[in-house]
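Accompanying notes for the structure given below.
With one protein chain removed, the remaining protein chains of the complex are shown where they sit.
Labels for the chains are A and B, by order of writing; each one numbers its residues from 1.
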Amino acid sequence: MITFESVSKSYPGGTRAVDELNLEIATGSFTVLVGPSGCGKTTSMRMINRMVTPSSGRVLIDGQDVSGIRAVTLRLGIGYVLQNAGLFPHRTVLDNVGTVQRLLGLNKAQARAKAYEALERVGLDASLALRYPAQLSGGQQQRVGVARALAADPPILLMDEPFSAVDPIVRLELQQEVQRLQAEIKKTIVMVTHDIDEALTLGDKIAVLAPGGVLQQYADPLSILTRPATNFVSSLVSKDRGFRALSFESLTGLSTTELPAPDTAGRIHLPTLGNGFSAEINHDAATVCWSDGVTVRSAPQPIIRPGDSLRTGLDAVLASPSSAALLADHDGNIGSYFTLADLQPLLSKATRVSS
Amino acid sequence: MNWLLANFPQTWELTTAHLYLSLVPTVIGVVLALGLGLIFGNRPRSRAVITSIASAVFTIPSLALFVVIPSLIGTQILDPLNVLIALSLYSSSLLVRTVFDALDAVAPEVLSAAEALGYSPARRRVFVDLPLALGPLAAGTRVAAVTNVSLVSVGAVIGVGGLGQLFVSGYQRNYPDQILAGIIMILILALILDRLIAVGARLATPWLHQGATAKSSTNNAPRNPSISTGANTEGVSS
């Protein structure tokens, strides 16, 4: 548990970066501090590892005031990921990742063994281990940065706009990677971003800060979207707000139609739709292509799984040329499909919840 | 050329003396500059004082310094120590600015990362700042070494000059070949030192010499690192 107790930070000249911040970050949660520049989000996060000292108030980790812990000792136990990775240009990928172990007193061989494990955990090929940072792409550098932060297995991980310097495709990849990692390792993660979408995607809890360092709302993503506490929060989430809220609705209760058996060519004909499209399930059993048997063959479309959100289901239907999406069951068997009409009751229910 | 071949033993002796007189100040300069740079690099006030002293020292003509040092520290005017001290002053003045600039050029996110990962300030200086300053320091050291090789010869007019003595005696005896031999040996010496330092630096900084196999986003080295310009790096002769 990380606790902010009426923490303020002001600078000489009167600029106030953080204003009376009270926050409790639960152990094992993924908390995102979000807000525009000048809202004190990075300043607040850096108080956790004493990179910034509060002007007043206290920051506690598991009840212990961080100001009473030697800064170096404290930081060795907290992973940190920076915006531009901040890799040491003079060290190979392997030695970058092994940095904290070396600081903790492990010898070179032990540190490297640990580093290899960490590289593997973030999905980096071992063949990159002996390269220097300048020889990596931006996305690879950022992965190395994450590996370096995790290598010593710290219980807390701080991330300072970790994905803002990479291109959108790589960003998505990295976000998914971090989600996967977090499901596996369950660290207490505190991340700073100015991107509300990123916050809504990744966070269990979101703290929205306004310029001047005033906390606007601290809640789970659905509450932030559907019950913004202040005008500041609602203006932040106003774009696509209704559609985005569907991310937090499940497909439970969806009525579906059973799929007929495929023909000899492997096509599944859906005569009830009356638009002539047939489905061809791809070998990966995760995507489907729709074909009218003559000229049109769609790009692969995702096959929906039971855990997917209402938003994903609706998107699949809207994107499908046949106006239908296929659904797999819990065992991965693709046995049914649904259409916009099937989603209608769920959408009506979702509207009632969020209004 | 004939003179050089005929008098090789004598030339060799002068060459080793010349090497000694130019190399020792270079080494002292590197050590002093690194020490000062690492200790005062992030203390703006001391740093401004050091920088001003360094630029003033750098402006003093070497012949003037050679002859002034005895009256300041009481050495004999013909003492080789005068040359060693003067050239050490030049080298450290030149290199301390190089070290300051090199430390400034370390990317802020790298320093931030070092702090966040748990480096103590002293440890960071030695294991992060120092290695990252090596590249520019090596370039500066090449300039310092080569400048020293040239300046040592001026010492000949006060009787301490290694190969410069060939100029003095060649001039007095009206013997151009002897002077030419001195010039050639000095250029060869400078070339060898320059190459040796360059190769040594290359071995010590492997990360600067790997072909980038992918887009490097955080690398903002100057585009013409091997050319140094401006008053900062120009040695003062004579």
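Quick note on the criterion: contacts are C-beta pairs under 8 Å (C-beta built on N, C-alpha and C of every residue); 3 or more make two chains touch, one makes a residue touch a chain.
In this text, contacts and distances are computed from a predicted model.
**Q** Tell me the UniProt name of the left-out chain, picking from "Cytochrome aa3 subunit 2", "ABC transporter permease", "Anti-sigma-K factor RskA" or "Dihydrolipoyl dehydrogenase".
**A** Missing chain, UniProt protein name: "ABC transporter permease".
**Q** What are the shown chains that the left-out chain touches?
**A** B
**Q** Taking the entire complex into account, which one of B:Leu4, B:Val68 or B:Ala204 touches the absent chain?
**A** B:Val68
**Q** Tell me which of B:Gly35, B:Pro121, B:Pro176 or B:Gly200 is the one touching the absent chain.
**A** The single option touching the absent chain is B:Pro176.
**Q** Considering the whole complex, not just the chains shown, which residues of chain B touch the missing one?
**A** 55-56, 59-65, 67-68, 70-71, 77, 142-143, 146-147, 149-150, 153-154, 156-158, 163-164, 166-168, 170-171, 174-176, 179-180, 182-183, 186-187, 189-191, 194, 222-224, 226-238
Keep this in mind: only the chains that are shown with their structure count from here on.
**Q** Please work out the Cα centroid separation of chain A and chain B, and write it as a whole number of Å.
**A** 52
**Q** Name, in rising order, each residue of chain B that touches chain A in their complex.
**A** So the residues of chain B touching chain A come out as 107, 109-110, 112-120, 123, 128, 131-132, 205-207, 210-219.
**Q** Note which residues of chain A are touching chain B in the complex, please.
**A** Interface residues on the chain A side: 49, 51, 72-76, 78, 80, 82-91, 99-100, 103, 131-138, 140-141, 145, 148, 158, 165.
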